[in-house]
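To start, the structure itself, in structure tokens.
As you look at this complex, bear in mind that one protein chain is not there, while each of the others sits in place.
Order of writing sets the labels: A and B. Residues in every chain begin at 1.
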Amino acid sequence: MRFPLFPDQASTLAPKVDELYFGLTLLSAIMMAIIFLPMLYFLYKYRRGNKVDRSPLRIPLWKIEVTWTVIPLLIVFGFYTWAADIFFDQERPPAEAMDITVIGKQWMWKIQHPEGNREINELHVPTGRAVRLIMTSQDVIHSFFLPAFRVKQDVLPGRYVTEWFQPTKVGTYHLFCAEYCGTSHSGMVGHVIVMEPADYEEWLRVGKPAETMAQSGERLFRELGCSGCHMGNSQIRAPRLEGLFGKPVPLADGQIVMADEKYIRDSILLPQSQIAAGYAPVMPTFAGHISEEELLQLLLYIKSLGLKQPEETR
Amino acid sequence: MNETEAVPVPAPAEVEENYLSAGHTVRSWLLTTDHKRIGLLYLFSIIFFFAIAAVAAAIMRLELLTPPGDLVLSATYNKLFTLHGVIMVWFFLIPSIPNVLGNFLIPMMIGARDVAFPKLNLLSWYLFMAGGLLALHAIIVGGVDTGWTFYTPYSSRYSNTHTVEMALGIFLSGFASILTGLNFIITVHEMRAPGLTWFRLPLFIWSHYATSLILVLATPVLAITLLLMMLERIWGLGIFDPRLGGDPVLFQHLFWFYSHPAVYIMILPSMAVVSELIPCFSRKRIFGYKFIAFASMAIAVLGFVVWGHHMFVSGQSVYAGMIFSILSFIVAIPSGIKVFNWTATLHRGSISFETPMLYALGFIGLFSLGGLTGLFLAALAVDVHVTDTYFVVAHFHYIMVGGTVLAFMGGIHFWWPKITGRMYPEKLGQLAALVTFIGFNLTFFPQFVMGYLGMPRRYHAYAPEFQIYHVLSTAGATILGVGYLLPVIYLLWSLRHGKKAGANPWGATGLEWQTPSPPPVHNFAEVPRVTGEPYDYSPQEEEKKAEDDHA
Partner (left out) sequence: MPETKRALAEHFETLEQQHQAAWLGMWTFLATEIMFFSGLFMGYIIYRHTYFQSFEIASRHTNIIYGTVNTAILLTSSLTMALGVHAAQEGRNKAVVRYILITILFAAAFMVVKGAEYYEHFKNHEIPGQAFHPIPQAPQAVIFFYLYFAMTGLHAVHVMVGIGVLSVMAWLAARQRFDRVYNTPVELAGLYWHFVDIVWIFLYPLIYLIDRHT
């Protein structure tokens, strides 16, 4: 019989979270000792019938109360800072992270790599590289939980959320849905498979589909007619998308927003809500005409355009 | 009329007549406005609901003995944990101590004849029962599978179960909560006996006052949230609907704005009970009276601003997470103050170990552990890993079962002689307390470990490495079940065969012990006057008395 106490430590984050966990466990043990050793002693010594001095103590009450208010307060502030510091790392993916897209639906995880490889309920990743998941849900709220990496993020319908990790140890680990999502919630599980970088490249190569995600996006961009306005010498004046991603965009109402995943998504589904300055609000909505998967492909395409320099246009 | 003058109540026709013998018909119970009888109506009702929810828990624990889902279907399992959550939270835990013991004791403790609005008090019970029966009906006709948290859009669009009916049941019971809270607030303000100033009130009253503030201010937010959820389901669209640009996370904000304070609705009354038990059985004035009283108020106030710690991974901003984290750390402090003060009360007391005291000591242990693991969950980085796992399940069961249920049992044993006029068999009581404590720890401690291992909550089937902890947990639950059943048996037995209690079997202070057991209809033959501090115990005198008895 085995009594495993900790999940594998398979990401750069895992040891940091575990240290904090040990710290909190130690704190709890000390606090329990501080409360219960005296308590047990009192219970024994001052049991009824035992002949001991029971005259009241003469120590000012406020001194005692302030002591056991202020000291714990300082301790918890310390732990807060420690925890918040790690959390900040947990929430901020490094700039060079590779993107992998995840779509949750009742009751499976659909994953697509930028190279175009798709998988269901499995996620292959290389060691030594930061991986950033761009996630959304097709129906209810799910949660992408990788215990071995100590990361978890609720996956919401109608918006993109991200989660990042850097695997450190080759192996196969659990993937769980952690937010209750209906009948087969406990069946919405899978594995994350961490490989050596060379093995990962090989895995990508073997399963390589015809198109990368950006290429699929480019094809959609043409098929859906986006290129008619946003590319080339179109009659209709629409914002050019080269060099757009990650840059601030001035809007017609004077606000300035960052062209991030959310902005691209909203611009495709709700084009009327954020009009770029200097353009007419003529774009139709694509809500209902485009799946979450296609949206992500378009997103990666537009993101890839973001790396190009905008051509000089009149 | 002169306000300060005590007015004698007309002497009861028979000296023997008490609130129980004042009428034996069903009608005399169903139309009663006596706070003591309403307390008992609540007692029967919540035990009924507790039994149903406990059976659901038992089936779940059996299912979880083995990794694959082999006892019930996953759809059934989902309905079971929803049933367990909804019934336990709204139809047992929230009304448990306030509506039973609070109803019974608050007027007596402050020397009043009844609560301020007796008819509203009865209405509260009827609303509670209407809500409870509606929820029960929803369960019988097919159940609900959303979890007690009703997260949108699952509850509003995707679930195929009786969500609206269940939510309506909770909605109604919410109004019962509001009426009770309102009644308590006004009762404490307006009905205190002459001389009973705020700082002469038992801490039971302070804690219930704080609880009532939460009941009155948080429950309506739940009501409107559930109303919007129900509307969204009936109407087919609404403000939590992502298809319209609505935000399902807003539902979570509104839900937890109620449901986090609701945790304090459950725990503050149990602190109320423990603050009565510890001084009585250590025969010592409570240590740091004012600090405990203000800690209750601090918990009530701070409890309103920590709801976001349920949502660290739900997609709220990093900065919101950080603010809610620090506030959640701070809210631990007043609870800590209480634990320290209870422990200090024992110092130089004259301690005896009757059943209620055992429950109170058990409460301090389990509540402390529950509170300390709360720090793990307030710590952002650790919470990301353990939220929505069994770590959370273990944590809140330490607070709600280890805390509230133990305190409730302690309170029931302590005031049983007052309520029924009979004593229960002491040795059996002590045994049951011990069994409960052991069973509880065996059930829930392994869940901390498997939570950190990564076992998600609400899983019908699970990975094999978690099994050992599930087996331990199920074994513990069996023992815990025995711990719950024992008191039911001997308490019922004591109704007929228990020895007569007398007005004050524990030698406790407090106005409720100065009137016969069971109390007369209007509690006191004459409105008492209060001239001193509460908890007027003396360990030295107790020792002298014990010595004399011995001689």
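Throughout what follows, a residue touches a chain if its C-beta (ideal position, glycine included) is under 8 Å from a C-beta of that chain, and two chains touch if they have at least 3 such contacts.
These numbers come from a predicted model, not from an experiment.
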| item | value |
| --- | --- |
| In the full complex, displayed partners of the excluded chain | A, B |
| Listed residues B:103, B:219 or B:252, member touching the removed chain | B:219 |
| Full-complex contact with the absent chain, from B:56, B:80, B:116 or B:377 | B:116 |
| Residue in contact with the excluded chain [from B:22, B:110 or B:228] | B:228 |
| Touch criterion as defined above, residue of A:53, A:96 or A:253 at the omitted chain | A:253 |
| Touching residues (missing chain, whole complex) on chain A | 253, 270, 272-273, 281, 285 |
| Missing-partner contacts on chain B, residue numbers | 1, 3, 7, 112-118, 178, 182, 185-186, 189-191, 216-221, 223-225, 228, 231, 235-239, 244-247, 250, 254, 257, 522, 527 |
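Throughout what follows, only the chains that are shown with their structure count from here on.
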| item | value |
| --- | --- |
| Chain A and chain B, separation of their C-alpha mean positions in angstrom | 36 |
| Contact footprint of chain A on chain B as seen in their complex | 69, 74-75, 78, 145-147, 149, 151, 153-154, 157-159, 242-243, 245, 248-249, 282-283, 287-288, 291, 312-315, 318, 321-322, 325-326, 329-330, 332-333, 336-337, 339-341, 343-344, 346-353, 361, 364-365, 368-369, 372-373, 375-376, 378-385, 387-389, 449, 452-454, 456-463, 465, 468, 539-540, 542-543, 546, 550 |
| Of chain A, residues touching chain B in the complex | 1-7, 16-17, 20-21, 24, 27-28, 31-32, 35-36, 38-39, 42-43, 46-49, 52-57, 61, 64-65, 68-69, 72-73, 76-77, 79-80, 82-84, 86-88, 90-92, 106, 139-141, 143, 145, 147-148, 150-154, 156-159, 161, 174, 176-187, 189, 270 |
